[in-house]
Every structure is written in C-alpha cells, then in structure tokens.
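Once you've had a glance at the structure underneath, I'll fire off some questions.
Of the protein chains in this complex, one is absent; all others appear in place.
Then we have chain A:
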Amino acid sequence: MRLIVPLRGVIQGRGGLFVGSLIPCCLFYFLQLYLKGRRPPPSDPTELPRTSSRSNLFSRGNSIGRVRVSSRAAPVAKPSDSPYYIGLERVKTDPYDRILNTNGIIQLGLAESTLCFDLLQRWMSENLMESIMQSDHGEFDISSIAMYKPFEGLLELRVAFADFMSRIMGGKVSFDPSNMVITAGGTPAIEVLAFCLADHGNAFLIPTPYYPGFERDIKFRTGVELIPVHCRSSDNFTVTVSALEQAFNQARKRGSKVSGILFSNPSNPVGNILSRETLHAILEFAQEKNIHVISDEIFAGSVYGDKEFVSMAEIADSGEIDKSRVHIIYALSKDLSIPGFRAGVIYSFHEDVVNAAKKLMRFSSVSVPVQRILISLLSDVKFIEDYMTTHRQRIRNKHIRFVEGLKQLGIPCAESGGGLYCWVDMSSLLTSYSEKGELELFEKLLSVAKINATPGTACFCIEPGWFRCCFTALADEDIPVIMDRMRQLAESIRS
C-alpha cells in the first residue's frame, strides 16, 4: 500500500498544473514556517470583550487572535523532508513522457503496476455496469447500492476476498470471512490495527529498510512509535531473532513498551520473500514476549521469483502459538493495480480486534457500488487466475530486463522474489560511503540522470547506497532510456 503523497499530481502529463502551483505552495509553506516562528507561544485563549456592534467586531482584524489547530495536526501540514516525498514532488515538476517530454524525470519511486491494465480494462468494460446495477428482478434497484450496509463490508465481498487471497497465496491456506474486515485501502487497514493493538506512546518493532509511508500511516494520529530493527545486506536484509531481541531490550531500557512487530512480506523495499523458518522465528519471538505480529502481505500476489510465498496465516495455524496475536493486512492496490478503488483488508485471529475494527470501519469503509464491482471481479475465478498468471509473468520479465540492464553497468541488485521494485546497490557511485553521500547521489539522479528512485535513508536502511527502483509502470522501451542515463551518470561519477 502507499500513502497519498503531498501535492501529488493526478497522472503523468499534468505536470503543467503543478509547476504553477508548486512554487507558490513552497513559498507559502516557508512563509508560514517563518511566521509561526515569530508568533508568541501558545497560552490560554485571550477573550475579547463583548461588543454591541457585531460588524465592528468582525472588522477589528488584527486584535482577534488567529485560531489554532491541534498540536498533533501541526506537523501534518508541514512539507515533508523525506526524500521519498521530495522525489515524488520533483517528478511532478517535469514528468517524463515517451512522446511529449522525453527529457523529463522518469518515475521509479512509486510502487504501482500498469502491466496488466489491458486485462483489467477489458474486464471492466464487459462487466462493470452489470456488477453495479444488477438486481434480482433484472431491473435496476438503487437500494442495492444506495442504502447503509454493514461498515465492515458485505458478507459476499468478504467471502470473495477470502477466496481471492487464498488463491493468490497458492491455495495453501484458507481465510475465514468472519475474521475479515474490509477497509478503504491498505492505509486505513494498518492505522486501524495500530489503534487497536497499541496505546499512544507504545511501539512496534519494524525491520529496516521499510516502506516510508509507515511513518505517517502509523504515527500521524495513533501516537505509536516505530523502532527500527536493522537488517544487513549480508543476510539479504532478512530480519534475525538476535536483531529483534536487541531492539526489544534496548526499547525496554529506554522505557518504551513494545506492543508488536510489523513487517512486510514480500518485503518493501527489498522484495524479499520471507522463508517459513524466518516466519516461525518471528512468531515464536512474539509469543515469548507476548506481543502482536502484523504481517503486511500487500504484495503477496506479485511474486515472480522461484521462492514460494508463505502467508503468516499458514504459520499461525501450526505449533503452540497463540493465534490471536497474528494479524494480516492486504489490499488490492498492488496485485490488482486498482489503488484508486480503495479496498483493503484487516484479517485477524483475535475476535476482539475484529469486533473493534468492524466498529472503526464507519470511518473508512468502501462504498457499496464499489463493493459490488469487487464481488464480481474477485469471484470471476477464471479471470483472476489468468490475470495473476499474466501479472506474475510480466513482472518477472520486466524484472529480468531491468536488473540485467543495471548489471551491465556494474550495478548489482539484491535478490528479490516479489513486489513491484528492485533494491539496487549504487554504493559504487557514492562519493562518500555515508548518508550524505547517498543523498548527494539521490540529487544527482534527479537533476542529472533525471530519474526518481527512493534512497535507502528514506527507508531507514542502515547501509548507504541502496535505492528502490519501481519498474512495473515502465514500458519495455523505457528501460534502455533509463540505462542510458544511468550509464552516463555512472561514467561521469567514476571518471
């Protein structure tokens, strides 16, 4: 899943609108920050005396205090200093277009796939109308889509989702629709889980590098902290129990209460598929510390390598583990390329979490007409199987091309078997092996090579030089263009 990026444009090609709006927006932000610094510190609101003349009061202007927002809201509107968002902004100022803007910045910073749009488009044009407007009498009955329905999602949708998830995960595990709550995307799914499993000030352990959006999804409103558990290239960035143990103990010494472990599998940004052993180890660790496990499996259907994907749901069933500590999030944004539809899942083995999440869905539920489309879509077994096979194949092909292209330039990638991106080791291009060096390279990539790739620092990676490059929105002909630009940049750096 991904969080909405500030000021993100609609789609490529509309950069013009944002050139005009970006610069004044930046100026406005800085002006606000400047003014905020100059304002006197907050105190109890001073009250103005009553006046008999209302129009006098309303025109007094300067003597009325400026009304303020809450302290938790204040950081939200600030421009982000994360390279993840900065990169996305920069693309909007000059987005690459194969025909109209061949010198523009190529977007490799967004994990989304357009590889199978043709299949989806065809399905939609053949089925959309029917799936929304259908009714038992053959005539359109608006009450089937207009009226209040359970916020946790129609039962038919939960059934369809359960079946779909089972299928895309290789049919080795089944999901019970009554443990499932449908959310308006992956973003609310993770936030609601954070609200249910941890109090304000508690923390989740999270292996690094991790998806930058979690910083907002989890911290914005819940007040839950994220404690990084550093992973290294020597393990292909796979989390170890000793690292978990260390992070847990350090947290305890600081007085931080750890409520759970959050990780993505397939991982983002590395693209690792966690082995059964690793999953067991994580679960046993959680059992020992009596904490929760949240497995973000949003890329489960985007597995293209040879390694088998195993869901935490499967592992939870084995052994003497208390299943109720296991929770899974999923969404259709990545595997089915429909982030705009906003459809995600919280799947929990804990009855009270399911009940609380159901009630919280009134704040983030999926519109009924969209649910009806999804019921049709997810239940169309033949379509889904064809789609998934093609989707995997196309990612695999694109992955091979992309990685090979970089290899030719002496730029290796981490081993990956899932996701819509690869984890690229550009340390050989760093002028200094440090975060500073990495950010300098990030800037060169943007301004010289005109490529937006997400630097490891944005993902809290402990080793400098790694970049996430998303390749599933690229056409085959875009790849040589990218490699050519990379080659030129590499040559200029290495000389």
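One rule holds in what follows: contacts are C-beta pairs under 8 Å (C-beta built on N, C-alpha and C of every residue); 3 or more make two chains touch, one makes a residue touch a chain; residues count from 1.
The rule is simple: contacts and distances are computed from a predicted model.
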item	value
Listed names "1-aminocyclopropane-1-carboxylate synthase 7", "glutathione transferase", "CDC50/LEM3 family protein" or "Ribosome biogenesis regulatory protein", matching UniProt entry of the absent chain	"1-aminocyclopropane-1-carboxylate synthase 7"
Omitted-chain contact residue, chosen from A:Arg90, A:Arg342 or A:Arg468	A:Arg342
Among A:Asn179, A:Ser295, A:Ser311 or A:Ser365, the residue in touch with the chain that has been omitted	A:Ser365
Which residue of A:Gly65, A:Gly319 or A:Gly410 touches the chain not shown here	A:Gly65
Identified contact with the non-displayed chain, of A:Leu197, A:Leu244, A:Ile328 or A:Val345	A:Leu197
On chain A, residues whose C-beta touches the chain left out of the figure	3-4, 6, 8-11, 32, 44-50, 54, 57-62, 64-67, 69-73, 76-77, 112, 114, 117, 120-121, 124-125, 128-129, 132-133, 140-143, 145-149, 184-185, 187-188, 191, 195-202, 216-217, 220-221, 223, 252, 257-259, 287-292, 322, 324-325, 333, 337-343, 350, 352-353, 356, 359-360, 362-370, 373
